[in-house]
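A single protein chain has been omitted from the complex, and every remaining protein chain is retained in its original position.
Think of it as A and B in the order they're written, each chain with its own count starting at 1.
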Amino acid sequence: MEEFLTDTLKTQEYFLNMGPQHPATHGVLRLLLKLDGEIIQNVDMDLGYIHRSIEKMCERDTYKQIVHLTDRLDYLSSHMNNEAVCLLVEKALNIEIPDRIKVIRTLVDELTRISSHVLWWGVMGMDIGALTTFMYGFREREMINDIFEETCGARLTMNYNVIGGVRYDLHENFVKRVKDFIVHFKKKLPEYDTLLSNNVIFRKRLEGIGYISKEDAVAYGLNGPAARASGVSCDIRKIHPYSAYDRAEFDEIIFTEGDSYARYKVRIKEMWESLRILEQLIDKIPEGEHRVKTKAVIKLPEGDYLQRVEAARGDFGVYVKSTGQKFPYRLKLRSPGFANLTALNKMTKGLKIADLVAILSTIDIVVPDIDR
Amino acid sequence: MILNIFTDIHNLLLEHMSGQAAHITELVLIAIAYLGIFAILGLFLVWLERRVAGFFQLRLGPNRVGPFGLFQTIADALKLVSKELTGTVKADKFLYGTAPYFVIVTALMAMALIPFSQEIQAFDINIGVFFLTSVSSVGVIGIFLAGWASNNKYSLIGGMRTGIQMISYELSVGMAIVTMVVLAGTLQISEIIEMQKDGWFIFKGHIPAIIAFMIFMIAGTAESNRTPFDLVEAESELGAGFHTEYSGMRFAYYFLAEFVNMFIISSVAVVLFFGGWLSPFGITDGIPFAGLFWFTVKVIGVIFLFMWFRWTFPRFRIDQLLTLEWKYLLPINLVNIVLMALMVWLGLTL
Partner (left out) sequence: MTNTELKNKIEILSENLIFSGEDGDFLKIEVDKDNLKEFMKKLRDNEELRFDYLFALTGIDFGEELGVVYHLESTKSRKLIQITVKTADRNNPEIDTVHDIFPAAFFNEIEAHEFFGIKFKGHPDLKHLFLPENWDKGYPMRKDYTDINMLIR
């Protein structure tokens, strides 16, 4: 009798396609959901809609040209991507980088990180339904974009780092504008908290959703703010410091709850930490040149090189295998988003579609980063 | 002469036709007038929504087409009218075509009861409030049909979600109305407003009336499918919900009906809680058609509140929405009715 009842009352599973064009997947990402009613049983990914074969192209480009290609991976932390390649080459050739360049790179790094997190916050509100946050986020980004435009020459993909330093020296308004921005942003961050973080509806949408434990986070290769919300300490700025991070004091933000709300809180606190680094370094920029002369044709000695950088999304790595030519033999770009997306299936088992949208928002992927 | 316009038209018609024909002509004229009000109201509310949204989002709304962008919605309406009426091949043609008319007709029927001022009320029946709630319940059928007849997975999910949401929250709306009817003692709308001449209901029935008002606002937002209860049209999730497959004029029907629904719910709130077309402290009581001004001001105030909700709050998930209704609002409502009944019986109203 019981088997009869459960057999006839069983619902049928069906497939839903969150296709490449969808307002909630940030970029062209196709997810195949296997649903039972509204509960998700399995999430399958289909990537490659924006695959540009950057790794193959890099096998035919000189090192100076490769720096330009890395901008387009994760365009919201383009400065950090460039820095990874530049640091790799500079370390391999033992080029001594003066302090001024290191401090400039770190300052622009942190501004990029704030800009990326502010965009994430705006889009996160939009995905959960509060459409106004998008406009508020972009208001702050405009200030940062203006700073970049004056100093680096472009707003988004700046190409400011070159092998041996930075392309142009700091503009004379740079210090004043960054100080104005710090003052302005310190008033706005508590506003963000009142608007979204402490909202009851928002918290109920995020708390307890998408839990991943610490061991699972490490096993799946999760990195960046998403892993730090599960208790994994993985901030490259602290573990393997580069540029001027060893002379600024800041904390690594770790929460232990492992759910979406913790991932949200980690990024908000990271914005505060970035402001702290900016405040400490902006007054003490050392004098010096902004660019060191390098050879016209750069050839790395034979061997394997690896450089890791803390991009806004996580652990960005560049691995180069060189055979002494002026082109790398094999260049691998390790994207943080790819590893984060691997854990999506684990996080969304048994939840609803609305939760999938919330989790995808908190993982914060940028699809060109994954597809390369 | 403009003040006696209704009696003048009535006499004019009686001169030329028999009583029966004059009556029918009057009905037709009123229907056409209300269709006109419906259309203009819909357009005006869409413009207001866009300006208010721009105000909250630190930007200007539409301000190019006409003074202050007032003709923007007319331009949008012209665009919608000229679009091709697409439809899926396997859609159930009859149901697909009739679904929008359910929402329009019920919205018009509800609008007939709204008292714009002391002289302007089309249909003053003695079960006024009850008629309003029952007519708006019929509107849910239009949404179910739209989701089903489109023959589309997304529309079906959207239609089901909306149906459940509207049926659940009708309970709360109905019971909040019942609380105020207990205070008023009558269902007829003009009498409810007469009773508020010495004090609006929200001041008269203090604590239960304020609780009823808050519940009415929450349930009213859910009834008209607005954020934070708009997971039907959650643009971030499933396309456009139950009206994914509708285009052109049919889509415009749903679109306008949503705004007119919001207007109807605001009017009911104003009538039951804020005294309808009465002026505060009776300032302009003797002037005819002055009630129209006060009514408009109050309704726009309540509509502004609805729009404020939409552009500030994130949205609920479907199970959280239903939990809110069945586990929280319903018990609070029941207790509130008993409280109000006790207050009226013991004479504790102000």
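The rule is simple: a residue touches a chain if its C-beta (ideal position, glycine included) is under 8 Å from a C-beta of that chain, and two chains touch if they have at least 3 such contacts.
Note that the structure is predicted; figures quoted are calculated from it, not measured.
Taking every chain of the complex into account, the absent chain touches A. Considering the full assembly, A:M45 is the residue among A:L16, A:M45 or A:L156 that touches the omitted chain.
For the chain missing from the display, the contacting residue among A:K56, A:K176, A:K284 or A:K349 is A:K56, taking the whole complex into account.
Only one of the listed residues, A:L16, A:I182, A:V218 or A:I298, touches the absent chain: A:V218. Taking the whole complex into account, subunit A touches the unshown chain at residues 45-48, 51, 53, 55-57, 60, 216, 218-221, 232-234, 239-240, 303-306, 308, 315, 317, 319, 321, 327, 330, 332, 334, 338-339, 341-342, 371.
The rule we apply is simple: only the chains that are shown with their structure count from here on.
Subunit B makes touch with subunit A in their complex at residues 56-59, 153, 157, 227-228, 230-231, 234-238, 311-320.
Those residues of subunit A that touch subunit B in the complex are listed here as 14, 16, 23-24, 38, 125-132, 134-136, 139, 195-196, 199, 201-202, 204-205, 352-355, 357.
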